[in-house]
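Shown here: the complex without one of its protein chains, the others still in place.
Lettered A, B and C in written order, each chain numbered from 1.
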Amino acid sequence: ADRLAAFDARVAADDFIEPKDWMPEAYRKTLIRQISQHAHSEVVGMLPEGNWLTRAPSLRRKAILLAKIQDEGGHGLYLYSAAETLGVTREELIEALHSGRAKYSTIFNYPTLTWADIGAIGWLVDGAAIMNQVALQRTSYGPYARAMVRICKEESFHQRQGYEALMVLANGTHAQRRMAQDALNRWWWPSLMMFGPPDDNSPNSAQSIRWRIKRETNDELRQRFIDATVPQAEALGLSIPDPALKWNEATQHYDCGQIDWEEFYAVVRGEGATAKDRIQARIDAWEKNAWVREAALAHAAKRSTKQAA
Amino acid sequence: ADRLAAFDARVAADDFIEPKDWMPEAYRKTLIRQISQHAHSEVVGMLPEGNWLTRAPSLRRKAILLAKIQDEGGHGLYLYSAAETLGVTREELIEALHSGRAKYSTIFNYPTLTWADIGAIGWLVDGAAIMNQVALQRTSYGPYARAMVRICKEESFHQRQGYEALMVLANGTHAQRRMAQDALNRWWWPSLMMFGPPDDNSPNSAQSIRWRIKRETNDELRQRFIDATVPQAEALGLSIPDPALKWNEATQHYDCGQIDWEEFYAVVRGEGATAKDRIQARIDAWEKNAWVREAALAHAAKRSTKQAA
Amino acid sequence: MSQTFTLSPAELALRLGDDALILSHRLCEWCGHAPTLEVDLALSNIGLDLLGQAQFFLNYAGEMENAGRDADALAYHRDEHEFKNCLLTEQPNGDFARSIVRQFFFSAWQQLRFHELAKSGDATMAAIATKALKEIAYHVQFAAEWVVRLGDGTEESKCRVADGISWSWRFVDELFTGEDAALRPAWEARVRATLNEAGLDLPAPVRGITGGREGRHSEYLGHLLAEMQYVQRCHPNAQW
Partner (left out) sequence: MSQTFTLSPAELALRLGDDALILSHRLCEWCGHAPTLEVDLALSNIGLDLLGQAQFFLNYAGEMENAGRDADALAYHRDEHEFKNCLLTEQPNGDFARSIVRQFFFSAWQQLRFHELAKSGDATMAAIATKALKEIAYHVQFAAEWVVRLGDGTEESKCRVADGISWSWRFVDELFTGEDAALRPAWEARVRATLNEAGLDLPAPVRGITGGREGRHSEYLGHLLAEMQYVQRCHPNAQW
């Protein structure tokens, strides 16, 4: 009980908890769940963008996209490492992903249908991610907070690149403008869902905020995202696909229409349009290449035997 | 010895030998080799054309090509059946193909690189095949001769379709004419090689002619093909890629340049540009789908057990 | 989402034509790679039938549009979002079990749909449907027989056909939107009969994935079109 009080005090004082420090089991479990979910999202998130790598319409865009996906893989690595400091192995985490026990962001279960989707993902999805994550740079668990500092910096860069790519389309040919608007139509609502269920239906939020694993509520973050994004869409000359969207002078925020939470929960349950494809791609990459990892282990073992001899 | 003399007399009299008739072992073996090689050629020959099915440039051409490849598969079936009448199973024949013991026509180890190749294959490859095969309609082994009647009819049709497709290209845009000429450049010499080694280096020919398995020599057939094809190329406005090609008033035939027999023998040895790809595609189709054939057998067995009960 | 009630004949011809076009393309991918030569020929046969249907429907859609586009123009020069095929037809071949289940589900739906269409007041559509029904009867039978063989074959084949069913099942709802909803009971009865014979059950309902009819496709269609349209797109004014 003393340890718990001391822990709570440190967290309340915005102190960082480090791997060797004592921590409540629920805190550890919550962190493992959250960090690994975040890591899985980075790795699964490579797939919808990777779908356009081989069709990127210029060499410069192809290089930008490849570098971006590589960054995401890098984020996955830092985050798996941060989770490992809490006493799980990467293999355990991957196994949980493949078996469906661990989740990843619902956003990656939507398909990328045109090149404009790549711009829209950078702008909206990375934009929403940053909104969610910026506070995590000061989260209470040290390794997670430090990983987030680096991740947020790279994601701001990705967001600007995505917006710029969409700007080119919005100022392009008729077909390109159509693509850009269509991408916004398809990605807008799923992006809003990235902030999670509404506050009155988000059971873990209060505890997470107390633990400084979260620093603002889902609805607060979502509103901030909407307020930031609407003027950006206007600058592109694109329309947000929400007839109820309107600036509210009284609140100094945008009011918006009702999110289809039924769809959200269906996607969380793994019923998203590309959910089966995404997880199958990850399982295939893992299982069909198992012989490579086995070979590397066998070789390392032989080598260390040789060196010991 | 009596049986042999009777057999020889029947063959010499252009009589058909039927499956239940006595035949010399060497005759049987030669026929199995030749018919199965022919069957394998039909089946492997589906691959280079299949390479353009998904890129055929009009729905009509796509349907023609699909029907043509289907015909080739059908020829494969008749020929395997004809070979089976000689006391081998289709599985044995396929196993010989996959292990490299059995051969197929060298022509199918060249790649199809443009749509024009599909026309060129119809015109030249089917054209050469018909030249080779037309006499086989009267070959001494009855089941083989009857299969060839049907095959030759369909192949004449394919040849006309191929020539017509090439005609459209030859009268088309600059890029299409280039394609057509390039296809002729690449397929001309391999087509001449389809008639096999020159007569002075064709050890089995004499015996095969005696047995009516063959009715003309390689060089005779090759010359007939050249004589028929050169005017067709002229009608297309395309040039045969052989600077030595010239009409010879004295012989009333075209003289032509030297065939690169070194290349021919290399391709026979399995060193053609796409040999590894072709045989791997066949092996994959067979092995990756083994479970389907096993399921069909298992189901048939269950069903006949049930019916017996 | 369901717009079938106000479907114009041109839109219907486009949908049915695109279904046939895209599925025939998938069947072309099997050519030369099937489990046996006999199956190879059968799949080509179905592919040819569907390709023929596609030509009829798309030419008719082009006529009704009256903008000078024929079936080739519609097949080779539309962008992805203009294709109206159902998502089931564009799904990748996967293994033979996935392809066969896809075929069975689709052909069984086509059979019911075309039976209605054959009674249509539009004489052209009715004629196309009537001709196609003879072909489709064979497609349904071929696919159903294989579903039974695989379901009642080995342990492995049973697993694989079950996987094929669960893959395709998500795309079934899309077949029965709008007025086509009335066809669902007959379709389920037909499918259930075959699955039962195969020792399999009709899956539990899942959240259907839709969008193809409105031009929102899966990630697979774009790759298919890149291959299918490439030559035409490179040579926009050529005749072939």
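A few notes on this one:
The definition used in the following text is that contacts are C-beta pairs under 8 Å (C-beta built on N, C-alpha and C of every residue); 3 or more make two chains touch, one makes a residue touch a chain.
In this text, all values refer to a predicted model and were calculated from it rather than measured experimentally.
Just so you know, the chain we are not showing touches A, B, C across the whole complex. Touching the missing chain, out of A:23, A:43, A:193 or A:238, is residue A:43. By the touch definition given at the top, chain A reaches the unshown chain through residues 43, 46-47, 50, 53-63, 66-67, 69-70, 73-74, 76-77, 80, 115, 165, 168-169, 172-173, 175-176, 281, 284-285, 288-299, 302.
As for the chain not pictured, it touches chain B at residues 48, 51, 55, 111-114, 175, 182, 186, 266, 271, 273-274, 276-277. The chain not displayed touches chain C at residues 79, 223, 225-227, 229-230, 233-234.
Operating definition for what follows: only the chains that are shown with their structure count from here on.
If you sketch which chains touch which, the chains link end to end in a single open path, with no loop closing it. Using CA-based centroids throughout, the chain positioned farthest away from chain B is A. By C-beta contact pairs, the most connected chain pair is B-C. Rounded to a whole number, the gap between the C-alpha centres of chain A and chain B is 57 angstrom. Centroid to centroid, with C-alpha atoms defining each point, chain A and chain C lie 36 Å apart. In chain A, no residue touches two or more other chains.
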